[in-house]
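Worksheet for the structure shown next.
Shown here: the complex without one of its protein chains, the others still in place.
The block that comes next holds subunit A.
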Amino acid sequence: MYKMSKNVQLTAIILMIVGAVGLIYSFVDTPSSVEEVKEMLANDHHGDEANTANAANADHVDDHDSHAEHVLTQLKNKPWTAIYTSSLFFFLLALGAFAFYAIQHASQAGWSPVLFRVMEGVSHYMLPGAVILIVIFIFSALNMNHLFIWMDPEIVANDSIISAKTGYLNIPFFFIRALIYIGGWILLSRVIINNSRKLDNNPDIRLHKKNFKLSAIFLVFFIVTESMMSWDWIMSIDTHWFSTLFGWYVFASMFVAGITAIALITIYLKKLGYMEFVNDSHIHDLAKFMFGMSIFWTYLWFSQFLLIWYSNIPEEIVYYAARIQDYKIPFFGMVAINFLFPLLILMNSDFKRINWIIVFSGITILVGHYLNFYVMIAPGTVGESWSIGIPEISSVLLIAGLFIFVVFNALGKVNLLPKNNPFLKESKNYHY
């Protein structure tokens, strides 16, 4: 039986401490007044300043003032964006892993029961992840940050497009919806996981059948609420803009990230000798899902991009204009990482059985999908003042540390091989 080792525990705690220190530093380090920002901008544009000095006039000074104020709000948002992006990414990763797990139950899959405990372990992060998100939302609602501009009554009053949307985008309804999504996901996931654990001591087929039904119910609930969640938590940041396949797009990203996390943790535990019953064919299947879902993500990314690019309607194209102008490297870079890389590396059938290749491509897929979330969120909150610096990296470390701690702690409490699942023998003998 696996117990969280001292090394994992220590790594997780160090990650959390380093991340927390970095995040606190970046909150303290944000400029607090327009003067500070002006000074920063002046330092940055020293060369420009000398050239345009002659053109200085009243208008120009005015421009500078409003620009500096604009940059100030963006910089104040920067650490918030960083922590929100990584919190959301890891929470949705855990949710994606659970959706994958529910699909195994609903489809009565024969290959996967030996991996159930790992999938359940990853989904355990949903509860702490959701609490962090709710805390960030409360800070947003109290106007402590400007992640969601529609939460600011002053902006809404002066913006006819947003005021027309207040029937849906208002703070009380936002929280009610968030609680319904999170409550439904966590409740159903806990019941399903508990049933699966009860099966260990109680060989009752009814528990298995119950999980089949509950998983089907979860999947229906999930695909509707996931779509709405993506509008609420991500799409509403660019409040004017909307896309009808955004829910699927976010789903593909979280799904591939969740499957990748399952594959990486399985390989790690197998390497330590705790999962001897997992064979090459199981790893091969997970890698196939990583490959397939990466292609699926690209398909949705491109579908969204092509229609907007082709029709060239200003209120739609503004979304991609902001990304291509200010986020060229992460925007196109993540497409390369999330598409070309898995396509070329994981296409070969033999490579899907080689652990180090899966670990290597898995880590790049996780980085790529983190960047995907960053490019979905940051242009609407920090705009052109973005950079991947201390706030972003320390938020990822903080949340990754918490994720590792919660997941391995959950894995250490159960037998890694489920018992009494009717498909267990098929899964153990699974051979591709």
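The criterion applied here is as follows: a contact is a pair of C-beta atoms (placed from the backbone, for glycine too) under 8 Å apart; a residue touches a chain by one contact, two chains touch by 3 or more; residues count from 1.
Following the convention adopted for this analysis, contacts and distances are computed from a predicted model.
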- Item | Name of the absent chain as recorded in UniProt (options "Sarcosine oxidase subunit alpha", "CoA transferase", "Carbohydrate ABC transporter permease" or "Quinol:cytochrome c oxidoreductase membrane protein") | "Quinol:cytochrome c oxidoreductase membrane protein"
- From A:Y25, A:W309 or A:F360, residue that would touch the chain that is not displayed: A:W309
- Query: Considering the whole complex, which of A:L179, A:I223 or A:M347 touches the chain not shown?
  - Reply: A:M347
- Message: On subunit A, where is the contact patch with the chain that was removed from view?
- Response: 302, 305-306, 309-312, 347, 349, 431
